[in-house]
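One protein chain omitted, others in place.
Here is subunit A:
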């Protein structure tokens, strides 16, 4: 069944034929070509559109309701008689109260710093290892790679206790290093990048070697620039994972000044009690960064999930 090759495997080919493939997807997405799966049947088109609209409504409803709550006054938010539309109109009071407390911007900054550090380290280290496993020879290369692939099966959840013990011994609890370092070990990304380097043609590298380029030059100036789409896909995936990671940052930090957004935001409920408008305002503000990024980089994010999401299966 070669026709069902997964996107991971076809990624390099689609890179070569980049513009053509992009075009095909856009055209299909706009409904510009004859619709192959649905046909010309008007009834089925209307039915499909109806089903899609209902599903989308169900999926948009929770967030819309939260948004509505965030713009209400506290009195309106907890008034069961006017549960949908507020009696006294909309207000920004919830947002301003939450923002002025100051911890939300701090958590965002922490999340940004930590996720950026995790992403840069993971992508660089995994790409170097992927290159080493794909293009070089050294003793124990095979067994080390097999070990790396096997490690994909290890759920990070079982490492929480030893990581904690480790950080306790090293006196690193409540530091950025403690939150960042364990997250940078990504065997699956090494595997994906190794496969990616395997798929690149040898010729360019040969040419560079004849010109006297060493391994670092070949890696940095020849292969990495060629791999930009793949690196972006891996980077986006790692960033989203780090941005939303909860358990380890939750266990490794107790100092509010070091909390990331997913951890900090959970303390909001206890802080505000039954102040629903303020709680929802903080939820909306916390959700905003990645949703805005998604709106602008939709195509890249979709492609990143499609290529790395399967973990090189």
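Convention: a residue touches a chain if its C-beta (ideal position, glycine included) is under 8 Å from a C-beta of that chain, and two chains touch if they have at least 3 such contacts; residues count from 1.
As a convention for this text, contacts and distances are computed from a predicted model.
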item: Chain not displayed: protein name in its UniProt record ("NADH-quinone oxidoreductase subunit J", "Sugar ABC transporter permease", "Heme exporter protein C" or "Cellobiose transport system substrate-binding protein"); value: "Sugar ABC transporter permease"
item: Chain not shown: contacting residue from A:117, A:179 or A:280; value: A:280
item: Residues in subunit A touching the chain absent from view; value: 1, 3-7, 10, 25, 28-31, 33, 35-39, 41, 44-45, 48-49, 51-52, 55-56, 59-63, 65-66, 69, 77-78, 80, 83-84, 124-126, 128-129, 131-133, 135-139, 141, 144, 147-148, 151, 153-155, 157-166, 181-182, 184-185, 187, 190, 209-212, 214-215, 219, 240, 243-244, 246-247, 251, 261-266, 268-269, 276, 279-280, 282-283, 286-287, 290-291, 294-295, 298, 302, 305-306, 309-311, 313
